[in-house]
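Yeah, one chain of the complex is gone here, protein chain that is, but the others are all in their spots.
Each chain gets a letter, A, B, C, D and E, in the order it is written, and its residues are counted from 1.
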Amino acid sequence: MIFLTRKAEFSAAHYYWVESWSDEENWRVFGKCANRNGHGHNYTLEVTVTGEVDPVSGFVVDLKELKDILEREVVSVYDHRHLNLEVPEFRTAVPTTENIAIAIWNRLDGKIPNARLHRVRVYEMPDLFADFYGEKA
Amino acid sequence: MIFLTRKAEFSAAHYYWVESWSDEENWRVFGKCANRNGHGHNYTLEVTVTGEVDPVSGFVVDLKELKDILEREVVSVYDHRHLNLEVPEFRTAVPTTENIAIAIWNRLDGKIPNARLHRVRVYEMPDLFADFYGEKA
Amino acid sequence: MIFLTRKAEFSAAHYYWVESWSDEENWRVFGKCANRNGHGHNYTLEVTVTGEVDPVSGFVVDLKELKDILEREVVSVYDHRHLNLEVPEFRTAVPTTENIAIAIWNRLDGKIPNARLHRVRVYEMPDLFADFYGEKA
Amino acid sequence: MIFLTRKAEFSAAHYYWVESWSDEENWRVFGKCANRNGHGHNYTLEVTVTGEVDPVSGFVVDLKELKDILEREVVSVYDHRHLNLEVPEFRTAVPTTENIAIAIWNRLDGKIPNARLHRVRVYEMPDLFADFYGEKA
Amino acid sequence: MIFLTRKAEFSAAHYYWVESWSDEENWRVFGKCANRNGHGHNYTLEVTVTGEVDPVSGFVVDLKELKDILEREVVSVYDHRHLNLEVPEFRTAVPTTENIAIAIWNRLDGKIPNARLHRVRVYEMPDLFADFYGEKA
Partner (left out) sequence: MIFLTRKAEFSAAHYYWVESWSDEENWRVFGKCANRNGHGHNYTLEVTVTGEVDPVSGFVVDLKELKDILEREVVSVYDHRHLNLEVPEFRTAVPTTENIAIAIWNRLDGKIPNARLHRVRVYEMPDLFADFYGEKA
C-alpha cells in the first residue's frame, strides 16, 4: 500500500452567511467573512489516493487520469466561480474550508479507478487547512 | 541607501469587465475572469521603501509604523472586500494585477515618514505578479 | 469528523545544554547548539483539532477563538523570548523541537471548546519538524 | 512517542520505460516521461522516525546522526545521478515516485539507531508526492 | 510603465561538459555535474515584460497570449527533455543556469506583442538562480 498525493488549485469567491440567523448573529460568528459582496481565495487542493503499486508500471494510479479527474470533477466546477452563487452544494451549506473539503470528497469518491480515495485536504490560505478522510475517519 | 521590503496579505473578490465592450468582447479578452459573479484571490503585497539607515537605531523606517500604514491604507480597505463593488478606484478601472499595483502605490505614496516609496509588488497568484515604481520608472 | 489545522509563528532564542553533563559531553551531543550565548529560529506551529462539523455554521471550531487561544497560550509566551531563560517548562527540559511540541500540546490540551486537540507540529527550520499526538499516540 | 521529520534533497535524471511493452504502449501510458534521453527533477525527501523522547537530551534521535544516515544511504547514491542507469533498484523497477519512496524505505529501514522508521515521503515536484509506511501500512 | 512577471516550470536533464577539456579538467571545474549520464532539475522560469498599461483593459500584456508564448517558445521545447541532447542551443554551449537564462531570452525577445521583454530569471534550484536583462544590462 502506498499513498499518492496530487495538488490542484482554484480561485473562487465566497461569503459566510446562515439564512436562519439574524444579521447580527451572522456578523458576530463570521466577522468580515459575512460581507455578502463576497471576497475570495486561491485555494489549494491536495488529493491523496491509496492502493497497491502496479508491479509493472510502478504506478498506484495513472497520473494523467488522476489529473483529468480532478480537473473535470472539481477545478472546472469551482475555479473562477462564486461558490455560494454557482456551486450547487453551497446553495445551502456555508462554504467553510471544512465543508469544501467534504464536498470535494463527495465529488471524487468512487471516481478514481484502481485506487481508493484516502484524504482530501483544502487550504484556504497557507495558514489554514481542513482534512477529510470520509465518514470512516 | 538601503531598501526595506515588508509583505502583507489580503483576500478579495473581483471580476474583469469593461462596460463599453460587448459581452462577447469581454469574454474574448478576459476569459473566465469575466464571470460577473466574481471570483477571488489571496493577494500578497510587497512594499519596498528606501532611505538612509539611521545611524543610531539601525532602521531605515520604523517597522511598526510601516506595518500600521499598510494596514490602514491598504489592508483594511481591500481585505475581505469585493474590489469592483467596494473599493472606489475599481468602480471604473478594471482590477487587474497591474491596476491594483498602481492603486496601492497611489494610496501609499507620500505617507511613509523619513523614507521614499520605491516599489509596490502585487502577487495575484504565486505565478503572476506586477511591479510598479511610480511614474518615474 | 474533520481535521482543521491553523498555523502560527514565533521567533525565539534557545540553546541546548544538560546541566548534569560535562562541557565536553554537551558539545559532543549538541554541537553548535550548545553555544550558551544562544541562537534562534523562526518557529512555525501547526495545531490540528478534530470534531464534528456544526451542521449550521459549517465550522468544527470557531476560527477566531482558535486563533485567540494560540495567541494567548503559546505565542504571547514564546514569541521574542529566550526559551531557556524565560519559559518555565524549559528551565529544566532542553528546548529541542520534540520537547517544544510536547510543551505546546500540554499548554493547549483541554483549552479548545467543542473540539479535540489532535496534533501539534513544530517546525524549527523548514527542513526539521516534530509531531506530537498526545500520550495516546 | 513523538515523530521527527527531516528533509533532504537530491537532483536526478530518470525516464519511464517497461522493456516488455511496445514503444506505443510505453508512450501511451507514460507520455513524455517515456523520452529515453531522460529528464529530471529536484526531489525532496522527508523521512519521519518515531520513538520515545530521551528524558535527558530531549532527542528522539541524534539529529547529526540522522542527517549522516540520509546522506550516506540515499543522497550520496541518488544525487546528480541518472536513476535508471546508475541506481541498482531502478535497473528493473520503473523509477516512479511510488517506487522511489519504497526504495528509500528499504535503504533506510533498520539503519536508524534507537528509533523506528515511520514514513518516507518523496516529492517529485511540489504538486506530486508519494508516502510509504512500510509493508504494515 | 509597469512590469508584469509570469512563472512557468519545466523539468529537464542536463550535464556540464566541455569537449575541448580533459576529463580531469571537466571533473575539477564541474564536480558531480560532469556525470555524463546526466542528472536533472525542476526549473522555474520567471519572465518579466514591461510596457504601458492599456487604459481600457488594464493589461500591459494579454495574459493568455503571454502564457501561450511561454508554452510554445520555451516549455514545449525544454520540458521533459535532455537539454544537452535535444535542445539545439546546448549542443555546444554548456547548459548552466546562466546560459539557460540567455537562451530563453533569445527565444522570447521580439515575440511578445505590445510589450518589451525586461528580464528572464531561471531557478535551477530554490537556492540558485540567474537573471538576464538582454545585452543592454
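Assume contacts are C-beta pairs under 8 Å (C-beta built on N, C-alpha and C of every residue); 3 or more make two chains touch, one makes a residue touch a chain.
For clarity, every value in this text was computed on a predicted model and none was experimentally measured.
Novice: In the intact complex, which of the presented chains make contact with the chain not displayed?
Specialist: Result: the unshown chain touches B, C, E.
Novice: What residues on chain B make contact with the chain left out of this view?
Specialist: 1-8, 48, 53, 56-60, 62-64
Novice: Contacts of chain C with the missing chain: which residues?
Specialist: For chain C, the residues touching the absent chain are 9, 11-14, 32-33, 35, 37-42, 79-82, 85-86, 125-126.
Novice: Just the residue numbers, please: which parts of chain E touch the chain that's not shown?
Specialist: 16, 18, 20-21, 29, 31, 93-99, 101-102, 126-133, 137
Simple rule for what comes next: only the chains that are shown with their structure count from here on.
Novice: At what distance in angstrom does the C-alpha mean of chain D lie from that of chain C?
Specialist: 28
Novice: Counting in whole Å, what is the centre-to-centre distance of chain B and chain D, each centre being its mean C-alpha position?
Specialist: Distance between chain centres, rounded to whole Å: 41 Å.
Novice: Considering chain B alone, which of its residues make contact with at least two other chains?
Specialist: Where chain B meets two or more other chains at a single residue, that happens at 126.
Novice: Determine the shape of the graph in which chains are vertices and touching pairs are edges (line, ring, star, complete, other).
Specialist: Other.
Novice: State which pairs of chains touch, listing all of them.
Specialist: Here the touching pairs of chains are A-B, A-C, A-D, B-E, C-D, D-E.
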